[in-house]
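One structure is given below, encoded as C-alpha cells.
With one protein chain removed, the remaining protein chains of the complex are shown where they sit.
By letter and in written order, the chains are A, B and C; residue numbering begins at 1 in each of them.
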Amino acid sequence: MMIEALIAVALVGALVTFVAPNRVAGKLAFAISLVPVALSLWLFTAFDGSGNALLDGTLAFESHYEWIQLGEYTISWFVGLDGISLPLVVLTTILTSLAIMSSWTPIDERESQFYGLVLFIEASLIGVFAALDFFLWFIFWEAVLIPMYLLIGIWGGPRRKYAAIKFFVYTNVASLLMFGAFIALVFGLGDAVTSFALPEVTDAMLNGGPEGFFGLEGTTLASVVFVALFIGFAVKVPVVPFHTWLPDAHVEAPTPASVLLAGVLLKMGTYALLRFNFTMFPDQVEAYAVPIAAIAVISVIYGAMLALAQTDLKRIVAYSSVSSMGYVILGLIAYTQFGVGGATFQMVSHGLISGLMFMAVGVIYNATHTRLVTDMSGIADRMPVAVGILVAGAFGYMGLPLMSGFAAEYFIFFGAFGADFAYAPLFTGLAMFGIVLVAGYLLFALQRTVFGPYRLETDYEVSRAPLHDLAPMFVLLGLIIALGVAPDLIFEMITDAVDPILEGGDL
Amino acid sequence: MEGAFSYAPAIAAFPLVAFVVALAFGKWLPKKGAIPGIAATAASLLFSLWMLVAVASGETYHETLYEWTAGEAASEVGADGIAFSFGLLIDPLSALMLVIVSLVAFLVHVFSLGYMNAEGETGLPRYYAGLGLFTFSMLAFVYADNLLMAFMFFELVGLCSYLLIGFWFRTRSAPSAAKKAFLVTRFGDYFFLIGVVAIAATFGTLQFAGDQSFVAAAETAIDDGATLFGFDAETWVTITGLLVLGGVLGKSAQFPFHTWLPDAMEGPTTVSALIHAATMVAAGVYLVARMFGYYALSPTALAIIAFVGGFTALFAATMGVVKDDIKQVLAYSTISQYGYMMLGLGVGGYVAGVFHLMNHAFFKALLFLGAGAVIILMHHEQDMWKMGGLKDKAPVTYWTFLAGALALAGIIPFSGFWSKDEILYDAIIVGLEEPVILAAYAMGLVAVFFTGFYTFRMVFLTFHGEPRSEAAEDPHPVGWSVKFPLIVLGLLALVAGVANLAPVAKLANVDITFLEHWLDGEYGAIEGLTYGAYGELLAYETGVIGTEQQTVLIAAGLSLLLAFSGAGLAWKLYNAPEPVAHKERLGSAGTVVEDNYYQDEYQVWLAEGVTLPLARVADRFDQTVIDGLVNGVSSASLFSSSWVKRIQTGIVTNYAALIVAGFVALLLGLGLYGGWF
Amino acid sequence: MAIYELPQWAALGPALLLAATALMLFLFDSISPRSTNRSLLAGTAAAGSLASLAVAVWFTAAGVGTPTAEGGRGVIDPTHGFVVDQLALYFMIVVAIVTALIVVASYDYLVDHAYQAEYYSLVILAATGMSLMAAADSLVTIFIALELASLPSYALVAILKDNRGSVEAGLKYFLIGALSSAIFVYGISLVYGATGHLELSAIAEVITDGEADPYGGLLGLGLLMLIGGVAFKTASVPFHFWAPEAYEGAPAPISAFLSSASKAAGFVIAFRIFTEAFPLGEIGAVIGFDWTVAFIVLAIVTMTLGNFAAATQDNVKRMLAYSSIGHAGYALIGLAGLTVDGGELVMGAAMMHLLVYGFMNTGAFLFVALAEHWGVGRTFEDYNGLSAQAPVACAAMAVFLFSLAGIPPFGGFFSKYFLFVGAIEAAAANMAMLVVAAALVVNSALSLYYYSRLVKALWIEEPPATRDRLAQPTGIYAAIVVAAVMTIVILPGFGPVVDAAIGAAEAVVG
Partner (left out) sequence: MIGVEYYVLLSMAVFSIGLVGVLTRRNALTFLMSVELMLNAANINLIAFAFYHGNLTGQVFALFTMALAAAEVAVGLGIILVLYRNFRDIDVTVPTTMRW
C-alpha cells in the first residue's frame, strides 16, 4: 500500500493546495511534498524487490486489484516497483520538492493553482513509474499532460500558448498511436493474454509472440507494433526528428515546469521504451539495432549542433536534453548490462543535472530578466554563488568525472562499444563526439554570459540570489556528486532489474 | 615500512581538504586560505618523501581501495566481468612523481603568498581552492592504479586548469583562454575516452600493473595472434594506444593540440608554473610513462610518439624565438621541452624521458616563478623590451633565473643538459637503425640551438643592459616568500642532474646512474613496470657510431655545441646596453613564425568558420523543415476546417438538398457495393 | 426485491413515471396558468426524473433483463411493441440522468420566463418519448416514441419566442425533422412491404427464412431510409444539418438535452432496429451488403466533419454543437464495428460513451447556460479569464472539456479509448475498421486542439477589465458540479458501467 499512499498524499496535497490561499500555497505545497520524499526514501531503504518487474521478478510494494472486466480482458489496479522504477520514483519526489522551492521566487500569481498542479504532476509521474497494468499506466501517462499544459500555458513566457498547445497535441497524438499499436498487439497475442497486465503481455511476447492480426503475420505484426511504439515514445523522449515541441515547451515553461519537464517527463519516454520495446521485443531490437543506433547518434550530434546555434540559455539546455537523451537510446540499443543499465542511470543522472541547469538559469533569469546570451556578460561579478553552481552544473552536463553524468555516459559508452550489433564501436565513437560539442556550447555560453566584464542593461541593481533559490541547487549538486562518486547507490539495483531483460526473461 | 603505504591516500586527501576549507571558509581565514593550502601541500610532500623512502627500502604498493562499480561485460579476450575501481599504485615512477608534484605545489603555494596576497588580489579563496583541487587531482592521477581512474583525474586536472586560467574572469581574455584550454584538451580527451572504453571492452580490465593488467592481456593477445574487433592484436593495440595518445597530446600540448598553452598564460603566473612544471602538461607525458609497457608493444605507436615529440620540440622552439612577452617565451619553451620528453619515451628512452620530466619540473617551475618575481619587480609588466638591467637590482632573482635558464638551454653541468643529452643519445642510437627516428632526432637536435638562443635572448633582455622603463628603474621589492622557492628550485636546477649522469657513467664506467637503477627496480618495483621489462618488450634495434663511448661523446658534443652557439648568438645580438629587435632580418619567415604558423587561425576557423555555421544551418533546417512540417500539419487541418464548415450555409433548403444528395450518394455507393445495378 | 408483485407493465415504470410527471405538470398549469412557481415546477420535474432514474437503476440491480441463466429475471415484455431488457434500462438511466440535470439547471435559466409549466412539461414529455424509444421493439412504437420525443423538442428549441436565434433554430430543426421523419416513415413502409411485419423480431424471422429475398431492393431502400431517420435523431451526417443551428439557437439546457439524451435515444433505436430486425449476414444475403458498411462510412464522415467544422468556431455553443456531431460519429463505431458473431465490446463501448457523454456534454452545455445566464457573451473571447471570477464552474468546465477530449483522469477517457479498442478488435474481421480507428486518432487529436482552446480562454487568457462580478445561481451550479463530480468519479467506478453496457449490448447482439 506504500505506493498508493505515495500517490494519495500527492493527490490530496494537490487538492488542499488548490483551495489554500495564495500566500501560503508555496510553503504549504513544499511541506506536503516532503512527505512523498520521506516515503520514497523509506521505500528506497526498504526496497526488497529483485529482478525485473515485467519478467516475473519479485516486486517491491506490489498491490494488485481487479478493476474492470472488459470482454475477456481484465483491467486491474496493478502497481509495484523494481530496480528500474524505484530510482525514478525517488528522483520524481525529490525533484518535485526542489522545483516547488525553486518557484517561490518566480511564481507570483495564482500560486495555489500552480503548486496544486505541480503536486498533481508528481502524483501522475509516480503512477507512471509504478503502474504495471497497461491501462492504469496509460491513464497516468496521459494525466501528466493536463497539468503540464496549464503550467506552461498560464505561467509561461510570451509564446506560452503556442508552446503549450503544441506540447499537448503533439505528445497526445503520439500516445494515441502507441496505444493503438499496443492494443493491436494484445489482440494479436490472442488467448495467450487475458488482461492488460504488462508482465502477462511480456511473458506472452517472449514465449510464442503474436499469432498475427488483421491479416498480418505474427512476426510482421510484432515489427509493426515495435515501430509504432518506438515512434510513439520517441516523441516523448524526444528523439530527432520528433523533438521540435521540446525547445518551445522548455523556453516558454516557467523554471519549475522546465525542471520537471526535463527532469522527469522526458524520462517517461525512455522508461517506456525500456519497458515496452526493449523488454517485450528482443528480436525486433536485434533486427532494428543499426537504424536505431543511427537515430541515437543523430540525436546526440544533431541536438548538440542545434544547441550550439542557440543564444537563449534555456534553449541551449533544452536542445542539450535532446542530445543527452540520444545517449540513453544508444545505451538501450546496446542491449548489454552496462548499456541498458547506463541508460537507466542516465535517466536519473540527466534528471538531476538538467534540473540543476534549469534552476540555475532560472535563478539568473529572476535577477536579470533575460536569458539571451547576447544581453548580458560578467554576471558572476554580481551573483558569484549562483554562477558557481551554474558552472558546476555545466561541467556535470559535460560529464565531468566524479559527477553522475560521467558515470552514466561512461557506462553507456562502454556498454555500447562492446555491443553485438554491426559497427557498434563506430557508432559509439561517433556518439561520443557529443562530449566535445557539449563542452563547446556550454563553455561558449558561460564565457559570454557569466564571465567577462559585467554588462547588463537594467534600471535596478542585480543582487545575490536568496537562499531558498540556492538551497535546492546545492541539494541537487550534492546528489549529482554522490552518484558520481558512488554509482552503485542505484546502479546495482538497476542492473539487477536489467539482467533479466538481456536474458530474454529466461532466468 | 609496510605501514607507510596505509597513509598513502592522505597524500591526495590533504589538498582536497585544503580545497574544501578554502572554498568554504577562505573568506574568513587569514591569508584567505593560503595557510591550509601550504600546510596541506607540505604534508603531502612529507608523506610523498616517506613513500619514496618506503619504495627505496624495497616496498611497493598496489591496492584496490574502492570499487566504483562492477558488472558483466563480455570482453573481446574472454573475461566476462569487469570491475571499475579506485586503487593506488606506488612504484618507483609514481613515488618519484609524487615528490615532484607535491614539492612544486608546495613551493607554488608559498610563492603565491608573495605573488597574490601581497599584490592584494580579490577572490583569493577561489584561487587557493583551485590550487588545492589542482594538486589533489594531479596527485590522485599520479598514483592511480588503473586507466579509468587516471582518466577521471586527468579530466579533473583539466577542470582545475579551466578554473585557474580563468581566474581573472572579469577580463575578456582570461575566460576565453580558459575555454580554449579546456576545449582543446577535451578534444584530445575525446580520443582518450574512446581509448579507455576500447581497452576496457577489449581486455576486460584497466589495471596498469600485475597479471590482470591490460598490458599483460595485450601481450598475451599478441602472442596468441588473437583478432580483436576485427583487427589483428598488434594493430588493435596500436589503434587503442594512439587513441589514448590523443589525450596525452592534448594535455601535454603537443602538435597539433599545443595552441591552448600560450593562451593559458592569461592565468596567474603561479598557476602557469604549476600547470607547466608539475601538473597538467606533465600529466600527459607521465601517462605515457605510466603505461609505457602498452606502447612498448607497438613500435608504430612509439615511432609516432617520437616523431611528434621531435617535431614539436623544434616547432615550438622556433616560435619561442620571436616572442616579446617573457611568459610567452617560457610557454613555448615548455611545449618544446615536453616534445623532448615524448621523443625520449618514443625512442624507448624511458629513463631519459622521466629524467627530463623531473629536471624540467624543477627548472621550469623555477623559470616561471622567476618570471613571476620579475613581473612583481616590473609592476606587472611582461614585455621584455620594457625591462633590462634587473641583474643588479634583484640579484637573487637573477642568479636563480640564470640557473634555470642554463638548465633549460642544456648547458653542462646544469640538470637540463644531462637529461636532454640522454634523450638525444637514446634517439640517435635508435635513429641509426630507423630513419623515422633519425629524422625525429635531427629535429630535436636542431631545436637545441633555438632553445639556447631564445633562452638567453630572454635572460639578456630581462636582466642585462640598461633599464628601458621607469618600472625597471626602481623595481618593486620581493619578499622571502618569493625568494625561498626560487632558491630551492635554483639549487635543484643545478644539481638534479646528478641523479643520472649516464654519459659520465658510460665514459668513466662508474655506476652512478641512480635514476636508471631506481626505475629498473633495483630498490624495489612492481613486476613488469621496470625499465628492464620495457626494454625486453621494445622491438627497436640500436646501433652505434664507432664504439659506444664515441657515440656518447658525439651526441653530447653536438648538442652542447648547438646549445652554446645558440646562446652565443643571443649574447652577440642582445647583450647590449640598448638591444634592438632583429626580427625584420627574418623577413617573411619571421611573420609566419610570429603568427605561430597560423595554427590558432585554422583551429579558430574550424570552430567558428565551420562548426558554428554548420550549427546555424542545422538550426535553420530544424526551424523551417522539421518544425515547419509539424506546424504545417496543424495549419493545413485548420484551413480545411474553415473550408469544411462552409457547407453549413444557414439556408434550410440547401440543407434539405444536401441531405437528399448525401442520401442518394449513400444509396448509389452502397447500391454499387451491393451490386444492385 | 418485490418485483414479481408488480404487474408486467410496471416494467415500463421509468417511462411511465416520466409520463405521469408530465401530466401532473399539465394539470398544474391548467389549474393556475399564470403561475410561475419555479421551485414547485422544477422540483416536480426533477423529482419525476429522479424517480424514473431510481426505478430504472433498481430494476437493473434487481436483474431485469439479465438472462435467467445468470440468475437474472430475464427480458420482460410489458406489452405488445415494447420490451424491457438491459439495453432499455440502460438508456432509460441515461435519459433520466440528463433530464434531471437539465431540469435542475433550468430552474435558474428560466428566471422571469413566461412559460414555466409548458417548458417543464414539454421537457418531461420529450424525456418520456426518449425513455419509450429505449424500450420500443416494433417499428410502430419506435416511430411513435420518436415523434413523441421530437415534437416537444421542436417547441422547446423555439420556446424563446422573441429570440430570433431560438426561432430560427426551431424552424430549421422542425423542417429537417419533418423531412427526416417522412423519410423514416417511408422507410418503414418499404420494410413493411418487403416483410409484412413491423415487429422487429418478426421482421428478423422473415429475413432469416429468406421470404424477403424477392424484395431485396425494396428492403435495402427501406433500410437506408431507416438509417436516415436514425441519423437525424443522432445528428449524424448527412442528416446533421439541423444540429449546429438548433444547439446554438436553443436555450442552452435544451441544447444539452438534445445533444445528450435525444442523441442517446436515437442510438438506442438504432442499436435495436439494426441488431434485432436485420441480423447481420442474413441481411447481407438479401440486400447484397451488411448495413455495417453504411455505418462505417457514416461514422468516418460524421466524426471527421464534426470535428473539423468545430476546430475553427468562434462561438462556444456552436463549437460544442459540432463536437457533439463528432461524438455521434464516435458512437456510430458501435454499430460499424459489429460482426456476425458478436461485437458486444465495441457496441458496449459506444453505450458507455453515451452514458459518460450524458454527464460531460450536458455539463459543458450547462456551463454555456451559465455563461448566458451571466450574459458574458457567446464567443471564445467573451469567455476569457472567467476562471478568475468563477473558478469552480471553470474548473468543472475544464473537466468536461478534457473528458470530451478523452484525457484521463476523466470518464471520457475510458469510453473513448474502449471505442478505440473495440474498433481495433473489429478490424480483425473487417479491415475497414482500421480506417475508422485511424480517423478516430486524427479526430481526437484535432478535438484536443479546439477543446483546449476553450480551456485556454477560460484559464490562460487575461479577463477583460470591464466585467462586473458574476452571480452564482444555485441550480445551474449544482447541476454543473454534480456533472463534473460524476465525470471524475465514473473513472474509478467504471467497472459497473462496463458490465452494464456490455450486458446491454449482449441483450441485442450475439
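Quick note on the criterion: a residue touches a chain if its C-beta (ideal position, glycine included) is under 8 Å from a C-beta of that chain, and two chains touch if they have at least 3 such contacts.
Just so we're clear, the structure is a prediction, and the values are computed from it rather than from any experiment.
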item	value
Chains shown that the absent chain touches, full complex	B, C
Touching residue (missing chain; options C:28, C:120, C:174 or C:451)	C:174
Residue among B:10, B:29 or B:660 that touches the chain left out of view	B:660
Option touching the unshown chain, where C:61, C:182 or C:471 are the choices	C:182
Among B:75, B:318 or B:648, the residue in touch with the chain that has been omitted	B:648
Residue ranges of chain B at the interface with the undisplayed chain	645-646, 648-653, 656-657, 660
Positions on chain C where the hidden chain makes contact	139-140, 143-144, 147, 151, 154-155, 158, 161-162, 164-165, 167-172, 174-175, 178-179, 181-183, 185-186, 188-190, 192-193, 196-198, 244-245, 248-249, 318
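In the analysis below, only the chains that are shown with their structure count from here on.
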item	value
Pair joined by the larger number of C-beta contacts - B-C, A-B	A-B
Per-chain Cα centre nearest the global Cα centre, belonging to chain	A
Interchain centroid distance [CA atoms averaged], chain A/chain C, Å	42
Chain centre separation in whole Å, for chain C relative to chain B (CA means)	78
Whole-Å gap between the CA centroids of chain A and chain B	37
Multi-partner residues of chain A (at least 2 other chains)	169
Residue list for chain B, restricted to those that touch at least two other chains	634
Touching residues (chain side chain A, partner chain B) in the complex	166, 169-170, 241, 244-245, 302, 305-306, 308-310, 336-338, 341, 378, 380-381, 395, 398, 400-402, 406-407, 410-411, 413-415, 417-418, 425, 428-429, 432-433, 435-436, 439-440, 443-444, 446-447, 450-454, 486-488, 491-492, 495, 499
Chain C residues within the chain A interface of the complex	344-345, 402, 407-409, 413-414, 417-418, 420-421, 424-425, 427-428, 431, 434, 437, 441, 444-445, 448-449, 452-453, 455-456, 459-460, 491, 494-495, 498-499, 502
Interfacial residue positions of chain A with respect to chain C in the complex	67-71, 135, 138-140, 142-143, 145-146, 149-150, 153-154, 160-161, 164-165, 168-169, 172-173, 176-177, 179-180, 183-184, 187, 213-215
